[in-house]
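Structure first, commentary second.
Complex shown without one protein chain; remaining protein chains in place.
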Amino acid sequence: MADLVSHPDEVKIVSKRFGQGATDIDRYLELDGYKAVQKALGIGPDALINEVKNSGLRGRGGAGFNTGMKWSFVPKQSPRPKYVLCNGDESEPGTCKDRLIFEHDPHSVIEGVVIAGLSVESHVGYIYIRGEYRYLSNIMQKAIKDAYARGFLGKNIFGSGYDFDVYWHGGAGAYEVGEESALMESLEGKRGIPRIRPPFPAVVGLWGGPTIINNAETLASVPHIILGGAEWYASLGPPRNGGTRLFCLSGHVARPGVYELPMGYNLKKMIYEVAGGIADGRRLKAVVPGGASTPCLTAEEVDVPMDFDSLMKAGSMLGSGGVVVLDDSTCMVKFALRTMQFYQHESCGWCIPCREGTDWLKKTLARFHAGEGVKKDIDNIQYLAENMLGRTFCPLGDAAAMPTIAFIKKFRKEFEDHLEGRPCPFEKEGVVKQLPVFA
Amino acid sequence: MADVNITLDGKKLTAPAGTLLIEACKNAGIEVPSFCYYPGFSLQGACRMCLVKIEKVPKLQTACTTVIGEGMIVTTDSPEIHQARKSMVELLLGNHPLDCPVCDAGGECELQDMTFAYGAAESKYIDIKNHREEQQWSPVVYFDRPRCILCYRCVRVCGEGMDVWALGIQNRGVASVIAPNKEDHLECEECGMCIDICPVGALTSGAYRYKTRPWEMKHIDTTCTHCGDGCRTTLGVRRADTGIEIVRGDNRDKSGINGDFLCIKGRYAFDFVDNEQRIKQPLIRKDGRLTPSSWEEAFELIGRRFAEICGREGGRAIGVIGSSKTSNEENYLLQKFARVVLGTNNIDHHRTGDFPAFARALAGKLDATASMRDVFKAPAMLVIGNDPTNQHPLLAWQIRNNVRLHRSRLYVINSQPIKLRRQATAFAHIPAGSEAKLVALLAGDDSVLDVLVSENTPREALLSLRDRLRGEQNLVIIFGAELRGEEMARLVKVGSAVSGAKFVCLGDYANSRGAADMGLYPDLLPGYLPVTQGKTFREEWGGLPDAPGLTIPQMVDAAKAGQLKALYVVGANPVARFNIDPFAFAKSFVVMQDMFLTETALIADVVLPGANAYEKSGTFTNTCGDLQLLRKAGEVTGTKPDFEIIVRIAERMGFDVRKLVPFGGGMWADMGQSRGAQSGEADRHSVWLEAHGLETKLSPFDPMAILDEIQRLVPGYHVSRRTLLSGTDQHTRIGGPGILHNPELIVPANDDLFTSGTLGRYSRALNSVLENQRRKPVETEVAAD
Partner (left out) sequence: MCILRDIAAIAKGMSVTFREMFRPTIVENYPKGPGPLRGARFEERYRGVHVLQRDENGLEKCVACFLCAAACPSNCIYIEAAENTAEHRVSGAERYAQVYNIDYNRCIFCGYCVEACPTDAITHGHGFELATFNVSNLIYRKEQLLAPRPAHLGANAVFNRAEVEGGAPPVVAPGE
């Protein structure tokens, strides 16, 4: 279990109870636990959805869709049961925020799931936890068990006459299942492969029922919105980007860790002040602002506010909030290769561009990094990535293509330095080691 | 459904709401390429070849998953789209082994076509391709993994189409691979649909592998000779030193009644034709041994003996046994030969369905029989008895896919838990032999309930089944040989109460229905006309024996009593089928014509090498009554079609052949000069004739000559000749008064997927599959997904 970090600029909302023993239900109740659900039980579905809509809460998983809006798409009447899904399949390299929520504050996720359930009049919720997070499932199982024991879940929750069941489900270790429809397939016991859309999950989702599916952080934010009010939450961030967000700062920084900062916090400030600057007195080279799937920013581009819209303007994406900082000792070709190895390994293999594209990108980059590259490889890598972009079945192909295009565009010089039989200039003693296989 | 207006490449069109964009494009004559999209199966969106531009949508969209919407403006080809498709082909070719010169699919490969269309011939990649070894999944299915482009067609056709679910996907990402259900091999129905549907050469057929190339063969559409369903099969043939060799059977032309379907027998079991045990010259018993002789000698002997017996004892002393696997023309000719030349009604065949009783039950009701195509469209179906999955694979396919695609309701009543129950809305598991009781229940007799109720099927289930059936419309009722005679009549009566009900009576062999229709009965003329009422035939043929003749068991008794002096067996194996004591015919002169020395050869005095259905032209009528064309595909030197043999025997008996086969009425034209002299060139003369809707009937051995007479005289066979000749199936009505026979005379064939009467024994493919199954015990059926 990792040590927690903190910084004075943090606005602790989701991370409020981190490190306070909130896994224990009594302690959680002391820290205003389960008050939001009780309040929500008296509000009514439409008002609940409006409250979340007004708070400006946008999905924390990566796409950044307005959460209240998403909930409002669920039809009122449905012949099939409705479901609430918590997407805890956090697998994006650079992102480790949901892990802390499950580890320190599991009840807030349960609470969020129940409130989401109330807003769409669903009676069943699933919390899907990433396969590699096995050790968190015990915590989550205990939290669910405790909540059942107190009558917070199950029949007649809080004596309100409303029934709500929550189950946890562990993944089998696939990044792809972070995609919402693939997660549903996985939950149904099938191969984790995305579904054809439309129909969207809000209409036809898990087992054909209308389903809302949200990131764990999104759902953990909901109880705070209900308690604190939509205006308060919205006021924390810039317009249309309500609230705070867990940023996972990693890489070559002095104090890596998960910090809860308001939306729109400046990235440069985040690196140099919150995380304590670049380690070992080196210089900043590039930043991946939102997890491995987002295009990187060069050292000159880092002066941007960290919210969905500003980063979009800067040519990148906020993604899942995993900020990876690279210093000037990093070989960008190796970094591109490492990223592509991940996507090659995690591609589900369903559609041609992603399955074949990631494999060829990996092969080409591996050869290139080892000094066997030829000049046309650079253009070929870009050609390949550009031809994957926007043509795959699900966003995984885009996630693999976008950073690759950015690497080539922004660091072409470094690629050219690998040409003509020269080994990687960043490797010590000129030896290119076999990269570890990601498994 | 209401129509929707769309604009495709600037063309304004309307199409029914709910149409997929790719289908709308196809209907408008715009080709949108695709690998993974296949009509009738679930959508995948995996190959990304069908990307099109839809106005107001930022990204390119897949046409195969997009349903057309009002006012949609679509561009199907632009530099952007072309580049997208080209890059998909490039990516596929990245790992695809370019062994086209060796690959079986070379020349009919969709990936090749796409590469030509999008010009992705040059590879950008210089890294090593991923390679995996080829696998043999079963005696007839090979899988070359690197060639696979993962379009998942095989997975879907096996699961959704066949309900076998033997194929799946293993691993993920670039390591994804199609995998068989039992680790490294398949345990399935071996239908080979996966091979047929594979757009590349990843799945190859064990029977055809590396033998030739698609353009080297001539492709001939004909009708399958195995079960009673009458699938169209396309035979690829090539020259061989033994005549014309059949190298491949497949389903190239999807326009037959079977659409996409073909089972193991249609696909692989053509290989009995070149079995080494095939007889290739006539055999005459001399000193107790069958010794090779010449055709002339054999005909001389048969003609002389038949004429002798006829002259001395009359036709009564000769029996004729016909076949359920010979063509309509041959069957008609055979019974005409028996009645006119031999002057006897002693003609019978191996009966597998009670068609005369069916005709009798339906008398007066036109359009009460369902065609094979009707089964696919019916809103509701009732199957009583039989196991279509094993005995009528095409019928089972039609039923399954009707349920899957049209949400048709299926009711299954059977004494066994047959596989079709998985598609059934309601399944009544009744005790064996109680089918007749069930008909009584359906008719409203509740007293039989006690017999029918079992722990699997409670009383309420049976009653609710009856209620549901009564509420149906346009029901298709399919029944097997469990229902015969009066019981069948009762079912037809009950069923007819449902408005628009249609019936299918199941017979087992390829032309069982045709043999019945053509009057291979001792008491029935063609068209189920009792011999006593045969006025038209009497006038046409100039006389007929009046009294009904002998059935097969009666012939045996007559032979034992020394009254039957001769027996003429055409393409049948009565000794094995009816378990006849071979010594019964010790004193009779037995002539047999067949492909192999079957058990019946034990009693034969003369054995004539006949040809099978793949080696002759003519027509077959399937069990539903659909008339289809047979085209000559193969040829084995030394054999003769049964038609020719019958005519020659008649000639040798001194009969005027012109009275038997009305030939010479067709076209006279110079055959020699207009025919292309070079091998491989089209036969221009036949092309010309076909273009003008004409046929040649120059020879007494031409079955088309007698088809005229059949169409003129047999009720129900007045179908369009031109449509028939174009290769389209024509539904015939079952006519005539019919008659009630002793139900005991019906002996179901009880073939399953891997056997086919006597033919199956001589098929290497079927035997290898059976042997393989014996080695590996078959487990219980796989649960549907």
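Chains: A and B, in written order; residue numbering restarts at 1 for each.
The working rule: a contact is a pair of C-beta atoms (placed from the backbone, for glycine too) under 8 Å apart; a residue touches a chain by one contact, two chains touch by 3 or more.
What you are looking at is a predicted structure, and each value in this text was computed from that prediction instead of being measured.
Shown chains touched by the hidden one, complex as a whole: B. Only one of B:99, B:113, B:367 or B:445 touches the chain withheld from this view, namely B:99. Touching the chain that is not shown, out of B:216, B:253, B:296 or B:445: B:216 (per the contact rule at the top). One chain of the complex is left out; on chain B, the residues touching it are 99-102, 106, 209-213, 215-216, 678-680.
Heads up, the rule we're going with is that only the chains that are shown with their structure count from here on.
Between chain A and chain B, the centres computed from C-alpha atoms are 57 Å apart. Those residues of chain A that touch chain B in the complex are listed here as 174, 176, 191, 196, 344-353, 355-360, 363-364, 367, 374, 376, 380, 383-384, 387, 390-393.
Per the touch definition, chain B reaches chain A in the complex via residues 43-48, 51, 59-60, 65, 83-84, 87-88, 90-92, 94-95, 124-128, 130, 149-150, 169, 171-176.
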